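Working notes, beginning with the structure itself.
With one protein chain removed, the remaining protein chains of the complex are shown where they sit.
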Amino acid sequence: MDAHYEEAQRFYARQMQLLDSGATDEWAGTFTDDGVFEVGDTVVRGAGDIAEAARKTAAQFAAAGITRRHWIGMLAVRPHPEGLTARSYALVLEIAEGGDVVPRRSTVCADLLVGSADGWRVKHRRITRDGMDPG
Amino acid sequence: MDAHYEEAQRFYARQMQLLDSGATDEWAGTFTDDGVFEVGDTVVRGAGDIAEAARKTAAQFAAAGITRRHWIGMLAVRPHPEGLTARSYALVLEIAEGGDVVPRRSTVCADLLVGSADGWRVKHRRITRDGMDPG
Partner (left out) sequence: MDAHYEEAQRFYARQMQLLDSGATDEWAGTFTDDGVFEVGDTVVRGAGDIAEAARKTAAQFAAAGITRRHWIGMLAVRPHPEGLTARSYALVLEIAEGGDVVPRRSTVCADLLVGSADGWRVKHRRITRDGMDPG
């Protein structure tokens, strides 16, 4: 058993709840200052730019009345010289007003997590969208 | 690391399996005798009334030949003077005869868990249905 596994589970639960509740600045604070977020061909560098991108996306969904829920599952954690690598499935649900649930996107999330005074942070995240991005 | 996190994970796994298998009395036994279950504007008070409501709902789905599966995810647990607060996502799947899967409802589940001789029980549960209830 390894304390890091539970820590990673708790980290993702907190991180996804922050994102989905629109707390985009706190969410971006779970990345390192020099954190990198890659999805498809898009690369966002630095917690500031990551926060801004998240704010824009959150505002669009809020304006459309859509709730998003990010689920992390099948989490695999391994030691890494800088911290931990974590590979998980991430499923994005979208819920419109009225309550209909649409499973919008299935992805693989490959993170490098590094320690900080406040716990784990993401130094590098690469999202691969199933059916869209090369595996 | 904190033993309570794993205990909470196991509690929810057991509780949801009981509900989905139609063991509504055992499921209601995972609430305290004075437990409260809130969803939207509906408030059910006491394990007896919670059991009765669950029995009725289970009977309706059984009559319609629909299997339900409640998934809990993104579980966040915090200490509370009376026990633990647990905030999680809950996704309800409905499966009709033939096997088609419908993600019926996405919710946030906010629980107050208190200890008992048989482990954790729900003293208060508030379900917020995405797209339906105020957040």
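Letters A and B name the chains as they come in the text, with residue numbers starting at 1 for each one.
Note that in this section contacts are C-beta pairs under 8 Å (C-beta built on N, C-alpha and C of every residue); 3 or more make two chains touch, one makes a residue touch a chain.
Please read these numbers as outputs of a predicted model, since none were measured by experiment.
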{"item": "Residue of B:6, B:38 or B:133 in touch with the missing chain, whole complex considered", "value": "B:6"}
{"item": "Full-complex contact with the absent chain, from B:43, B:59 or B:96", "value": "B:96"}
{"item": "Contacts of subunit A with the absent chain, listed as residue ranges", "value": "1-2, 5-6, 73-77, 87-89, 91, 103-106, 129-132, 135"}
{"item": "Positions on subunit B where the hidden chain makes contact", "value": "3, 6-7, 9-10, 12-14, 16-17, 21, 65, 67, 69-73, 93, 95-103"}
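Everything below uses one rule, namely that only the chains that are shown with their structure count from here on.
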{"item": "Rotation angle superposing subunit A onto its copy subunit B by C-alpha atoms, nearest 5 degrees", "value": "120"}
